[in-house]
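A single protein chain has been removed from this complex, and every other one stays in its place.
Coming up: chain A.
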Amino acid sequence: MTDVLAVADHRRGELRDVSYEIITAGRQLADETGGDLHLAVISGTVDEFADKLNREGVDAIHTVSHGEEFNHDVYSQAITQLYDDLAPQFVVTPNSVNGLDYAPAIANELDLPIVTDTVDLETDGETLIATREMYGGKVETTNELEGDAIVTIRGAEWPAAEGTGDAAIEAFDADIDEDAVGSTVTGFEEVGGGDVDISEAELLVSIGRGIEEEENLDLIRDLADALDATLSSSRPIVDNGWLPKNRQVGQSGKVVTPDVYIAIGISGAVQHVAGMKGSDTIVAINTDPNAPIMDIADYAIVDDLFDVVPELIEEFEG
């Protein structure tokens, strides 16, 4: 019988969705090992967070009250101390930007293997079988390891835990060494504001790296004009400086839910899909019939965008 320790994610006073999903993933592992599910809530308004996280399946919640916001040194120290105290087999954390800022560090400190960005987990109590993607989602792999491990889970892969639990909520007296804290958060800034709000659009024409050159963007602008649609893009287009940040769809950009989302020359990487999978209807125009975007598209045109887009413009310009 072995336990699982899962770690919640929060930011600027709000628990992030993955904190509820990690309860489901953790519970599943704990059921398979026949152990308990412990949850760690570190920094911020921990008591309020603990009440919210007390959902079905959680056996114990350990709160560590230290500072307001995420700091990887505080998290690392608190989690390694909880690990020593509880001796769980698996420590499960979100594969979020902050999760990736401490999970590899605790793995190294505790001398444990780490497997990141998992989409499925299974264990018989000895071996862990973790499923994860490679090559931008083109293939899935299974990976096995024995014994204790650090595991990060991809968001939106496990359903959020529901109901009300009867977890024991306890303050954990972590011994945080301030001298070992080598970084300080000085503030936050929201980026990607400005004249357009792509999350308001009914019809989005979204362009990706398939466009190849900045000059070719005019073709997509013409399409957006002809359809009276709003123009958005995947990340590389914004990274290249071809469109402003407020046009970026995805994990680090905007979440959009238009009536119709037309993804043109976009492969459908997980960080992009996170921002548009809630669209009512998804259309993909892509030369690659195996591109991951096809998994979530409702309609597809497997063809060259430079052939299809001019036809589409003509269709609407008459």
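What we mean here is this: a residue touches a chain if its C-beta (ideal position, glycine included) is under 8 Å from a C-beta of that chain, and two chains touch if they have at least 3 such contacts; residues count from 1.
The definition used in the following text is that contacts and distances are computed from a predicted model.
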Protein name as given in UniProt for the chain not displayed, "Aspartate carbamoyltransferase", "Electron transfer flavoprotein subunit beta/FixA family protein", "Oligopeptide/dipeptide ABC transporter ATPase" or "Putative OB-fold protein": "Electron transfer flavoprotein subunit beta/FixA family protein"
Touching the absent chain when the full complex is considered, from A:2, A:43 or A:116: A:116
Positions on chain A contacted by the hidden chain, ascending: 11-12, 16, 72, 76, 95-98, 100-105, 107-109, 113-117, 129, 132-146, 182-192, 202-203, 227-229, 235-236, 238-241, 245, 251-255, 258-260, 262, 280-281, 283-284, 287-292, 294-304, 307-308, 310-312, 314-316
